[in-house]
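Quick one: the structure is below, and I'll ask about it shortly.
Here the complex is missing a single protein chain, while all its other protein chains stay put.
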Amino acid sequence: MRRVVQWGDCDPAGIIYTPRAVEFAIETLEAWYRDVLEASWASQPTTHGMGSPVVHVECDYLARLPADQPVALAVYVERIGDASITYRIVCGDGAEREFFRARVVACCLALPERRPKPIPETLRRRIEAYAAAWGNGGTANKGR
Amino acid sequence: MRRVVQWGDCDPAGIIYTPRAVEFAIETLEAWYRDVLEASWASQPTTHGMGSPVVHVECDYLARLPADQPVALAVYVERIGDASITYRIVCGDGAEREFFRARVVACCLALPERRPKPIPETLRRRIEAYAAAWGNGGTANKGR
Amino acid sequence: MRRVVQWGDCDPAGIIYTPRAVEFAIETLEAWYRDVLEASWASQPTTHGMGSPVVHVECDYLARLPADQPVALAVYVERIGDASITYRIVCGDGAEREFFRARVVACCLALPERRPKPIPETLRRRIEAYAAAWGNGGTANKGR
Partner (left out) sequence: MRRVVQWGDCDPAGIIYTPRAVEFAIETLEAWYRDVLEASWASQPTTHGMGSPVVHVECDYLARLPADQPVALAVYVERIGDASITYRIVCGDGAEREFFRARVVACCLALPERRPKPIPETLRRRIEAYAAAWGNGGTANKGR
């Protein structure tokens, strides 16, 4: 996912407003569910009887990210559990430089019952294929 | 409604980001529905079988509104129609100075059918009492 | 500008949150300044000694705009004044259907002095060329 940091994404310091980076990460993950898994968050309740609420998010800010900067955001699968998945979302300039790295843990919830359920097999297979193809997001900051 | 313009409300020019002023206005109107009308947007579908979607919004930016500025936001009822209401939301410093003025038109929609319906009598009476007590938001910019 | 309405753009009614449509319009206008005028808001103070603050915004909501809906946003120049420009931003499905129409008035401000100044000739010529090529955004709602 490519985008340009916009004026309204930034605060008076001229760089991306802290929570907005987390929103970039979540928006990237949402686009990934929609375009790669073909299971958008809005469609999951009806097509899979489930939702994918986020139970944990974290973000390390590595470099100043100013307005007008083009960025590339990539999703990696760090770990596939029984009823939860850990993602890495990395925001860089498309080359060497990284601006921030987020980690997001989403679980799988049966709807409308609202209890944890295993990830449906169709989705699990797509996620595993993606993870096999693209890796887990590298080792940087792994020691946390 | 009183609040302080926060760091994240502002853009790199150090003043409130244009759409954020509209969000201030809508958040103020929402608080007004909840606290004055006692009909929060989230509760309307179940308690009144209706929703209050906004069909028009406009905002005039009158003065620079920087971070750390305390502001007071007031809701006025400009016009009560059969199935729609026009509000004025004025944001000032609590004294003479005005930062922005918004106008919001919300209609009354029967749910789940999604067709216009007259404003319920209970709500209409509360709105009329409020309008009688607080006026219509003054004459500034009225010629628009 | 094309995008997909995201989960986080929407409110509990499942459609775009009212102020978020205004933000879509402003983000589209910002991208237009950057990509078409080659004068991004962040670069204007240093390259042109100016800023382009918005003094008025309005938006008509014409149709329900739900999550996962792909939209196309277009910028039209409605009027070029001496020190201000009126834009139309139309959000549709790329075909016949329109979701919302915004109007934005931006003025030209000398920086750091903060007083109105005429639009620089280079920019004016680009804006006029664009207006000649793409029209003024049509007649719908023009009677406002």
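In this document, chain identifiers A, B and C correspond to the written order of the chains, with residue numbering beginning at 1 in each.
Here is the rule we go by: contacts are C-beta pairs under 8 Å (C-beta built on N, C-alpha and C of every residue); 3 or more make two chains touch, one makes a residue touch a chain.
Please read all numbers here as calculations on a predicted model, not as lab measurements.
Undergrad: Taking the full complex into account, find the residue in B:V4, B:I80 or B:A129 that is in contact with the omitted chain.
TA: Of these options, the touching residue for the absent chain is B:V4.
Undergrad: Of the residues in chain C, which ones touch the absent chain?
TA: 7-8, 10-14, 17-20, 67
Undergrad: So which bits of chain A touch the chain we can't see?
TA: Spelled out for chain A, the touching residues are 12-13, 15, 18-20, 22-23, 25-26, 42, 51, 53-61.
Undergrad: Please output the residues of chain B touching the missing chain, sorted low to high.
TA: With respect to the unshown chain, the touching residues of chain B are 4, 6-8, 10, 14, 23, 26-27, 30-31, 34, 40-43, 66-68.
Everything below uses one rule, namely that only the chains that are shown with their structure count from here on.
Undergrad: Is it true that over half of the residue numbers where chain A touches chain B are used by both copies, so same, or is it different?
TA: same
Undergrad: Need the most distant chain from chain A, centre defined as the mean of C-alpha atoms.
TA: Farthest from chain A by mean C-alpha position: B.
Undergrad: How far is the middle of chain A from the middle of chain C, if each middle is the mean of its Cα atoms, in Å?
TA: Here chain A and chain C have centroids separated by 29 Å.
Undergrad: Chain B to chain C: how many Å between their CA centres?
TA: Once rounded, the distance between the two centres reads 23 Å.
Undergrad: Please output the residue numbers of chain C that touch at least 2 other chains, ranges allowed.
TA: As it turns out, chain C has residues touching two or more other chains at 23, 26, 41-42.
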